[in-house]
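With one protein chain removed, the remaining protein chains of the complex are shown where they sit.
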Amino acid sequence: MAEVVRRELVYVLTAVVVIIMIVDYFFAVPAISAIAGELNTWATVISTMALTLGAVNIIRVHSRNVRKRTPGVWYHSAWLIFIFAFVLLLGLTNINNPSANPIYKWIFDYSYVSLGQTWYAITGFYIASAAYRAFRARNIDAALLLIAGILVMLKNAPIGEVIWAQLPVLGGWFNDIGQMPAMRTFLIVAAFGLLAFGFRTLLGRERGFYGEVGGG
Amino acid sequence: MSQESIWDRLQRIDRRVIYWILFILLMIPFIRPLSLPVSIGPQSITFIEGLRKLKEGDVVVINISSGVSAWPECLPSLVAVSKVLIQQKAKIIFWTSFVDGHMTFEKIVEKVPEFKKLTYGVDYVHLGFYTGAEPAVAQLAKNIRSIFTTDYKGTPIDQLPIMKGVNSANDVKMVISSDTGDYCDYYIRQWRIPYGVPLAEIGIAMNFSAYQPHWQAGILFGVTAGARGGAELEKLIGAPGDATITMDSINTSHLLVIVAVILANLGYAATRRRK
Amino acid sequence: MIVAGRQTAFVFLIVTVALFYIFLEMARRGRRIPIRTFPAIAAIPEAIGRCAEMGKPLLYTSGYAMETLSNPDQGPQTLASISILSHVARLAVKAGVKLYYFTCIQDSLPLVEETLRTAYLEEGKPEEFDPLQIKYQAGQSPYLNAVLGFMQRERPAANILMGGFYYESVVMGEGGNTIGAMQIAGTANTHQMPFLIATCDYCLIAEELYAASANITQDPWVLGCLRGEDIMKIVILALLIVGFVISFTGTTFLIDVLKR
Partner (left out) sequence: MGYPTTMDGILGIWTALALMLFVYSYPLYKENQLFRFAEHFFIGLSLAIAAITGIQTTIRLAINPLMAGKVHYIIPILLGFMMYLILHRDYRWVSRYPIAILVGSSIGLGMRGTIIPNILSQIIATITPPKPGADATAWFNFVYIGIGTILAVMYFLLTFEHKGPLLYPTRLGRWVIMIGLGAYFGNTVLFRMAMLSGRAQFLLQVLGLVPF
C-alpha cells in the first residue's frame, strides 16, 4: 500500500505544481504568484545541485569499466576518471574563483576550449562526404529540399553574388519567406505536442522522466 | 571506358579524400583572402535599429546560452552588439547558462577595447552562471536576486552600483540572447510576452530558421544567423572582425558541398538511366 | 479576472485540454481513432521483404537521444521508436529475417529486450530470440562506430533509423547509402530531418513519429491527444483561412480577438 501511495503522491505533486504555474499566469493572484516564484527558485536550486549528479553517474559507469578491465576500454575510462579527479581538486582549491588557479585556467583556456570547438565542428566533415555520396534527389521531397538548400547556401556564401547577382535575392527569398510556412507550422505542431505532453503529465500518465518506462 | 564506369569510380572515392579536400579548401582563403562583399539581411538591419533606440543608462541583459565551442558562430555578433551598446551608453548585465560562460564574457571584454574606458560593476557586470532552464528564466524575470546573490567573482550583488534598482524584468529595457539551444524560447515565453521586454537572438545559423517566424511576427526585433549574421552586423557598424574573415572560407566550403551534391545527382541520374 | 492579453490564450488552453479529455475517454471506451497511413510505415514490409530476398539482416537503431529516456525532448522519441520496433520485429520474425538493434541508451535496454522477446513469442518462435541481437555501446562515437562497422561487415539490405537523432544521422544515412540499403527514417528533431530526408528513402517528420507509434500501440492516451490536436488544427485552419480572406478587406476584427 505504501508503495502505491508513494508513487501516486508524486504524480499528484507534479500536477499541483503544473496547475499553480498555469493559474499564476492567467489569474495573477498574489498568493499564487509567491508560491510559483518559490517553486521556480526551488527548481533552480535542484537543477544546480543536479549538475554534479550527472558527473557522479558517468564516473560510476566508467569506474565499472576499470573494475571489470573491459578490454580496449578500461584504460580510457581510467584516464577519464583521473582527469575528472585532478581538475575537480584543482577547482576546489579556490571554489569561489577556480580560474585563479593557474593550472586550472591553463587547462580550461587551451584544452577545454580547443576540444569543445573541435568536437562541435566534426560534423562539417560528415556533411561534405554525405553531400557527395548520399544527398540524392531520389524523390520530389529530397529534390525540393536540395534545391532550396543549395539556393540558401549560395545566398549565405558571398561568392553566390559573384556567380550571378540574382542568386542572393533568390536564396534570400527562400531564407526569409520560403521557409516561413514550414517553420511556422513546426512551431504550431510543437506547441500542441507540448500541450498534449503536459496534459498526460497532469493526469499522471507521462512517467519517462521518473525512470519508469512507458505508460504506468 | 564507357561513361557509366566513370560514375561508379567517382562513387567509390574514399570519404577521407573528401575530408582532406574540405579541410584544405577551408584553409586557403585564410592565407589568400577573397574579401568578397557581404549583403545584409533585413533581420540584421532591424537588430541594429533596435539597439540604436536605447538611451543613456538603459539596462540591457546579455544572456550567454552558447558555449565556447560555438565561438566562431556567436562571438562576432556578441562583440558587435557590445560595441553598439557601449556607443549608446547603456548599462550591460551579462549572465550565462553555460559552465564556460565566464570565458565568453572575458573574451568579449578582450575583443571590445571600449570596455577599458568603462568601470566594471558600474557600467557593466557579469553576474555569472545559472541553470534550471525555464523555471530559472521565469524566476529571473520576477526576482533577479533570488537567482544571483553575487557577481561571477563572488562580490555581493548589493555592492554593485549597476544593480541598484534593478530587481526584475520591469527594470530591464532589452534582452539579447545568444543561443545554441532553447533558451531563447524561454526568454520569449517568460520575458518577452509577459513583460513586453524587447528581445533579439544571436544564434547559430540553424537557430535562424527556427526563430525567423518569431522575427516576422514581431516577437524578436533581430535575429543573426551564426557567422554570416556576425559579418552582417560587423559591416553595419563599420567594424570588420572575425566573422568577416570567416566568410571567405565559407565560400570554398559551400562551393565544395554544392559541387558534391550536383555530382552525386548527376551520377545518380546516370546510373538510374543505365538500369 | 483573467489577465488582459491572455484571455484568448486561456480559452485556447481550456478548449484544447477539454478536447484531449473527451477523445481520451472515447478512445478508452473502445471508440476507434484512425491514424492516417504513413508511406514510411507502409514501406516496412517491403524493406523486410528485401532483406529476406537478399538473405541479409535488418538494422534498426534509435539514435543518440542524449543517452537517456528521462530527457523530456528525446525520451518520448526513443519510446516511440521502440513501439515501432515491436511492429517491425514481428514482421521480421514472420519473414525469417534477422533483426539487429543498436543503441547507446542504457536505461532503454530492459524495454528493448522485453519488446523483442514479446515479438518472437507472439510469432511463435521464442527460441529464435538471441539477446545478442541487441548491441549496446556507451557514448555517441562508439555507438556510431558500431553501426558503421556492422553496415560494412554485414551489409544489411534495409536500415530503419527511428528516434532522437543527432549528428550521427548524416553519417549513418551516408553509410547505408553506400552499401545500397533501403532506408526508412523518422525523427522529431528538426535539425536532423533534412539529413534523413536527403539520405533515406522514406522519413517520418515531427509528430508523425508519435502518431505512427500510437497507431501500433493503440495507446488511448496518445490517440486521444492526437485527435484533440487535429480538431484544434482544424480550428486554426479555419482562423487562418477566414483571417487570410478578410485581410484583403482591411478588417482587423479577428486579429483584435486573438490579441485579447
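Note that the chains are named A, B and C in the order they appear, and that numbering of residues resets to 1 at the start of each chain.
To be clear about the criterion, a residue touches a chain if its C-beta (ideal position, glycine included) is under 8 Å from a C-beta of that chain, and two chains touch if they have at least 3 such contacts.
Bear in mind the structure is a predicted one, so any value in this text is a computation, not a measurement.
Engineer: For the chain that does not appear here, which of the shown chains does it touch in the whole complex?
Structural biologist: A, B, C
Engineer: Which one touches the absent chain: B:Pro72, B:Gly121, B:Gly181 or B:Pro240?
Structural biologist: B:Pro72
Engineer: From the list B:Tyr183, B:Phe208 or B:Phe221, pick the residue that touches the absent chain.
Structural biologist: Selected residue, touching the omitted chain: B:Phe208.
Engineer: Take the complete complex as the reference. Which residues in chain B touch the chain that isn't displayed?
Structural biologist: 16, 19-20, 22-23, 26-27, 30-31, 69-73, 99-100, 110, 128-131, 133-135, 138, 147-150, 154, 186, 188-190, 192-194, 204-206, 208-209, 213-214, 216-219, 225-228, 245-246, 249-250, 253-254, 257
Engineer: Could I get the residues of chain A that touch the absent chain, sorted low to high?
Structural biologist: Where chain A meets the chain not shown: residues 3, 6-7, 10-11, 13-22, 24-26, 38-60, 76-77, 79-88, 91-92, 95-96, 98, 102, 106-127, 140-142, 144-153, 155-156, 171, 173-175, 177-191, 194-195, 197-198, 201, 209-211.
Engineer: Footprint of the hidden chain on chain C, which residues?
Structural biologist: Residues touching the hidden chain, for chain C, are 5-6, 8-9, 12-13, 33-37, 72, 139, 141, 145, 190-191, 193-195, 197-198, 205-208, 211, 223, 226-227, 229-230, 233-234, 236-237, 239-241, 243-244, 246-248, 250, 254-255, 258-259.
Everything below uses one rule, namely that only the chains that are shown with their structure count from here on.
Engineer: With centres defined by CA atoms only, which chain is the most remote from chain B?
Structural biologist: C
Engineer: Using mean Cα positions, find the chain sitting nearest the overall protein centre.
Structural biologist: Answer for the innermost chain: A.
Engineer: So, what's the distance in Å between the C-alpha centres of chain C and chain A?
Structural biologist: Result: the chain centres lie 19 Å from each other.
Engineer: Residues of chain C that contact two or more other chains, please.
Structural biologist: 174, 178, 190
Engineer: At which residue positions does chain A touch at least two other chains?
Structural biologist: Only 25, 127, 129, 133-136, 138, 146, 149, 186 qualify.
Engineer: Please give the residue numbers of chain C that touch chain A in the complex, ascending.
Structural biologist: 1-3, 6, 9-10, 13, 16-17, 20-21, 69-70, 72, 75-76, 79, 106-108, 110-111, 138, 167, 170-171, 173-174, 177-178, 188, 190, 194-195, 197-199, 201, 203, 206-207, 210, 219, 221-222, 225-226, 228-229, 232-233, 236
Engineer: Chain C touches which residues of chain A in the complex?
Structural biologist: 22, 25-28, 61, 122-123, 126-127, 129-130, 133-136, 138-139, 141-142, 145-146, 149, 186, 188-190, 192-193, 195-197, 199-200, 205, 208-211, 213-215
Engineer: Note which residues of chain A are touching chain B in the complex, please.
Structural biologist: Those residues of chain A that touch chain B are 25, 33, 37, 39-41, 43-44, 46-48, 51, 96-97, 99, 108-109, 112-113, 116-117, 119-121, 124-125, 127-129, 131-138, 146, 149-150, 153-154, 156-159, 161-162, 168, 172, 175-176, 179-180, 183-184, 186-187.
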